[in-house]
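Every protein chain of the complex appears in place save one, which is left out.
The chains carry the letters A and B, assigned in the order they are written, with residues numbered from 1 in each.
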Amino acid sequence: MHATHEANAQLQPTLSIRDLTISFRRDGIWTPAVQQISFNISPGEIVALVGESGSGKSVTALSIAGLLDAKVSRVEGEIFLGGQSLLTLPERRMCELRGNKIAMIFQEPMTSLNPVLTIGRQISEVLVKHRGVSEKEALREAERLLEQVRIPDARSRLTQYPHNFSGGMRQRVMIAMALACRPKLLIADEPTTALDVTVQAQILDLIKDLQADGDMAVLFITHDMGVVAQIADRTVVMYRGDIVEEGATPEIFRAPARPYTRALLSAVPVLGSMADEANPRRYPIVDPVTGNPQPAPPGALTVDTRSEPLLVVKNLTARFDVRTGLFGRLSGRVHAVEDVSFDIKVGETLSLVGESGCGKSTTGRSIMRLIEPTAGEIRLDGQDIGSISGAQLRDHRRNIQMIFQDPFASLNPSMRIGSAIMEPMIIHGRVSRTQAHDRAVDLLEIVGLKRETFNRFPHEFSGGQRQRICIARALALEPKLIVADESVSALDVSIKAQIINLMLELQEKLGLAYLFISHDMAVVERVSHRVAVMYLGEIVEIGPRRAIFSNPRHPYTRKLLSAVPVPDPSVRLKSSPQGVTEFKSPIRSVGYKPPVREYVQVGDEHYVLS
Amino acid sequence: MLTYLGRRLIASIFVILMVAIFVFSLLYLTPGDPAAIIAGDQATPEMVARIRQSLKLDEPYLVRFSDWLLQIVQGDLGNSIYTGQPILQQIGLRFGPTLSLMVVSMTLSTLVAIPLGIVAAWKQNSRVDRGLMVFSTLGFSIPVFVVGYLLAYFFGLKLKWLPVQGYAPLSSGLWNWMRHLILPSIALGSAFIGLLARMTRAAMLQVLSQDYVRTAKAKGLGQGEILFRHALKNAAVPITTVVGLGIAGLISGAVVTESVFALPGLGRMTADAILRRDYPVIQSLILLFSLNYLIVNLLVDITYTFFDPRVRY
Partner (left out) sequence: MVGANDHLSVLPVTETGGRRARRTFLRHSGAVVGGSILFIFLTISLLAPLLWTSDPLSVEPMDRLQGMSEKHWFGTDMHGRDLYSRVVYGGRVSLLVGFSVAFLASMIGGLIGLFAGFIRPLDGPLMRVMDGFMSIPPIMLAIALVALTRGSIQNVIIAISIAEIPRVSRLVRGVVLTLREQPYIEAAISMGAGPLRVVFRHILPNAIGPIVVQATFICASAMLAEAALSFIGAGTPPITPSWGNILAEGRMLWQIHPAMVFLPAAALSVTVLAVNMLGDGLSDIFDPRGLGKS
């Protein structure tokens, strides 16, 4: 395999980019987003283009396919596809190449397919357009393509609409569409970022398999170093519109030459890296300019094991009615959370992990009382908080605070950040306005922001800074417990590492307890004392972090762990033997009685659903 | 699909019932003695008493309401205070011109506005787009009757191309019928064309910014295929919604347009009734227009299921 690559590299590259510069016009000024980059992709090669947001990787991809809006963008330099210069081609000729010689798949499978056209139509129109075949022939070919991307029951699915398909299935349809005309170049722009980790593994497998038996070149754009290690032959690292490093993937991971690459790799959560650590530990931070590492201090013991648990959740259940028909008849229930019990000690981090729809967020929101649980008991510090309401509930809210996923949406855009941090203190009326002001300034500094930023609006901050503001706001009331719902999932790796370090630092200083909700196993391994794995509304396994990661007992936990891409090119995952797995739904009929489940103890504090 | 329509139907029945209660209760809600107001300032006490009696204002609210509702369900809208004739019969006589005007005006507006909106969206921010937007703002800024008079002045009085007064039924020949409707339809449609073109543009722009349009481009489809095959069907739901809601505005406009062009339709009947303060007639016309609006919007709801496979319930 490797030998053929070297042979191919002697031939003409499939894609050749020379001195590519892309600028955008904003307020009448041209600002470059990509500057003078050059790289090649040979036939049959998978090249990963990695970088954080704003690095210019997606813009590069769009410019190759000629999809940038000509009114606000300017592309200079040269792009060759198999020796043909693309930038000088008229739009009509580009149309003939797109979908034919160059195909693309995008990040958002949920929105990338047209909701009002059948799947069959959307695939067949590519063939009709570029191959000139009849509609009937095209549909037959579409059926074959759906089978090729392993969509079961392909024939009947041709006449269905995208809303009948899950995210993973839609991404398969996108791939089928992209491969319809056997393109020379496939551009995949973050194709697995929006997918659950087990589905991601399947899609990566699929792309590798489909690519292996032809000479299609793949440009794979991603921010995830784990995915890069799993799929790419060569890696191109971008930073702020520039290529900082380029080379064979194993080389890049083994010996990164440039400071930025080192910084990026050091921030990547690596599953299994915590096997010898007793406590959560901060990430080492590498300066992206100098490359100097700043090692993380060893984790401290923060859990108070002697006193009573801070939070006790018993038999928590949350169900939502599904109503259909003329008179809104109750036709089923979503069993979002089913009989979930756990506790959290003072200064402890319990992580809830699982894939989308497993009920982890619903659990967090039930504890916050943002939704009303159907049944169960929630006790904080011995006080029953599941049944209080009104003023009592509002007063209690200062004890638990929440940090949300989207730092752009969780701050009121019309409120200065200083007021946002002061607001909770003023609501609870515990301090005077001046005291609240002083404390807000202190909090800004605690989370690493300058006090001068007090009077600014949220839109003046970056995503990571906003998440710091949210943390400051959450800390304002000195809560005992913070529910962090996917709080770092939307952040770039290096920012993610910084925010996690901040959260761990605060835990050590203030003795905070966290309920850390995440789908990212590697991050969970970093921050947790204990871990609970959720599947279809139930906790299937709960135990100390080390036990869960080194000795997973439930089949689902094992599957989840084995699907996580390892950022090490020498440890590539084997193809998942189970093939296509579809997401199961927690919707049950009205009369459904959940079976009484028993947990079996398999170790110290380690329980598995039998 | 059937449950969806059933639900819409029940909602419509509920709404029409509410409208009935409202127009009926208005007699009791407004300050002062409605009989005296209807009779006018120069009325003798006998006249007021007669109106009181014909409106049965002395009977208890609920009795009177149930009687009235029962009558309506049986198809009896009561009699006009002014002429004493059955209202339903008068409506029957006046129905033709208004229906013709609405159908011609609606067809004309849709045929003009939707293509304009699509072109404007396609050529966003171009001169064509800006020109169309200015034009559409003009369309709904100039009062219907002003447009009417301008058209009548130039095409009727100056150029003498088309008649500016009156109506000819369809039975007098297609062209003769059409001739009398062209100017009123344009006048009536002017505001609606502006609104619909603008909404079509907005809906198309919204759709054109979606990820699946980017996918369509990446597939190598041309502008035409993207606009008409991928975008238009998605934009159809908001566009038809505007068409449905536009009915209410068109009826309002018809009241004025029929006065300008002396068309003997329901709009003219409304204008006459208001001058005579003939409340039973106004009441009946409101119910009729409201019913018409609800039926059109029910039809619009049915078209949703045709455009968008996701609409199921």
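Note that in this section contacts are C-beta pairs under 8 Å (C-beta built on N, C-alpha and C of every residue); 3 or more make two chains touch, one makes a residue touch a chain.
Only a predicted model underlies this, so the values are computations on that prediction, with no experimental measurement involved.
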- Task: Quick one: say which of B:137, B:172 or B:223 touches the chain that got left out.
- Result: B:137
- Looking at the whole complex, which of B:43, B:72 or B:202 touches the chain that is not displayed? B:202
- With respect to the chain omitted from the figure, which of B:9, B:26 or B:91 is a touching residue? B:26
- Missing-chain contact, candidates B:181, B:213 or B:256, resolves to B:256
- Message: In the complete complex, the non-displayed chain touches which residues of subunit B?
- Response: 11, 14-16, 18-19, 22-23, 26-27, 30-32, 34, 37-38, 133, 137-138, 140-146, 149, 153, 157, 198-199, 202, 205-206, 209, 238, 242, 245, 248-249, 251-252, 255-256, 259-260, 270-271, 273-275, 277, 279, 282-283, 285-286, 289-290, 293-294, 297
- subunit A residues that touch the omitted chain in the full complex: 52-54, 190, 193, 223, 240, 287-288, 368, 370, 394-398, 400-402, 404-415, 423-424, 427-428, 457, 459-465, 470, 473, 476-477, 490-492, 494-495, 498
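Quick note on the criterion: only the chains that are shown with their structure count from here on.
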- Note on the structure: Whole-angstrom distance, CA centroid of subunit A to CA centroid of subunit B, is 50
- Query: Considering the complex alone, what residue numbers of subunit A touch subunit B?
  - Reply: 65, 67, 71, 92, 95-100, 103-104, 106, 108, 111-117, 125-126, 129-130, 161, 163, 174, 177, 324-326
- Message: Help me check something: in the complex, which residues belonging to subunit B touch subunit A?
- Response: 3, 6-7, 10, 125, 210-212, 214-222, 225, 229-230, 233-234, 307-310, 313
